[in-house]
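A protein chain is absent from this complex, but the other protein chains hold their places.
Take a look at chain A:
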Amino acid sequence: ALGGQARAEGERTEELLEPNTWEEVTSYCNFYEFGTGKGDPSKYADRMTIEPWSVTIDGLVEKPGEYSFDQILGEMTLEERIYRFRCVEAWSMVVPWQGFELADLLNLAEVQDGAKYVAFETLYRPAEMPGTVYKVLDWPYREGLRLDEAMHPLTIMATGIFGKPLPNQNGAPLRLVVPWKYGFKSIKSVVRITLTDAEPPTSWNMANPREYGFYSNVNPDVSHPRWSQATERRIGGGLFARRRPTLMFNGYEDEVAALYEDMDLSEYF
């Protein structure tokens, strides 16, 4: 019932959302494995081999193993989701994704009762990733979700944008998208998904726990220590665009606030 309701809400907001352009979405990316400049991923990510691709699903699941990308696609139903995308750096976009619900993939591997968290890992292949020469972060890039967040119907694994396969710089061939969290939670080019009973270590949190929490829900009331999160700049507005107010949970409050009912969101930021 919750799933149906969430989708209806999602559709209502989608009508108001004007997607960004292909150029905007594919030329302005953070994918530090290819460099820290916003243009680096679109310049260098084509060096990444994405065929063949498989995702190892392990940990607390009944059917652990290597799932090939084609095998996964064969089992999943793709649908379009137009989501707001809010970066922790206070810029935002609207992206038309294609993908499937992460819950469907996790159900395929059959999550065991004891699992409480899901850990994700990005491909780490230094020969194809010039940015990994520098220890900007502790590679491979890692992210994580609580199991109920991972099973939420808004949480998807994306395989495409604008009706086309994901470009490498956007996390080909398969990436997570969690629309109510800051963009860095939506880990790209996923090669491993591990179900665990303890909160997994996550890259930005390891690099700077004061600035990047495990939850990292979009929240206009909780500042990043170095900048305010109250407003954001929508990419594509040009030099004179006004900032717009950032929405609680990036505008998905009705759908996800219940996940955090008893939590102090400034403590679990």
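Criterion: a contact is a pair of C-beta atoms (placed from the backbone, for glycine too) under 8 Å apart; a residue touches a chain by one contact, two chains touch by 3 or more; residues count from 1.
Here is the rule we go by: contacts and distances are computed from a predicted model.
**Q** Name the chain not shown, per its UniProt record: "Protein-methionine-sulfoxide reductase heme-binding subunit MsrQ", "Cytochrome b/b6 N-terminal region profile domain-containing protein", "NADH-quinone oxidoreductase subunit M" or "Quinol oxidase subunit 3"?
**A** Answer from the record: the omitted chain is "Protein-methionine-sulfoxide reductase heme-binding subunit MsrQ".
**Q** Just name the one of A:39, A:65, A:165 or A:209 that touches the chain not displayed here.
**A** Of the candidates A:39, A:65, A:165 or A:209, A:39 is in touch with the missing chain.
**Q** Which positions on chain A touch the chain that was left off?
**A** Within chain A, the residues that touch the unshown chain are 23-24, 27-28, 32, 36, 38-39, 89, 91, 134-137, 207, 223, 225-228, 230-231, 233, 235-236, 238-243.
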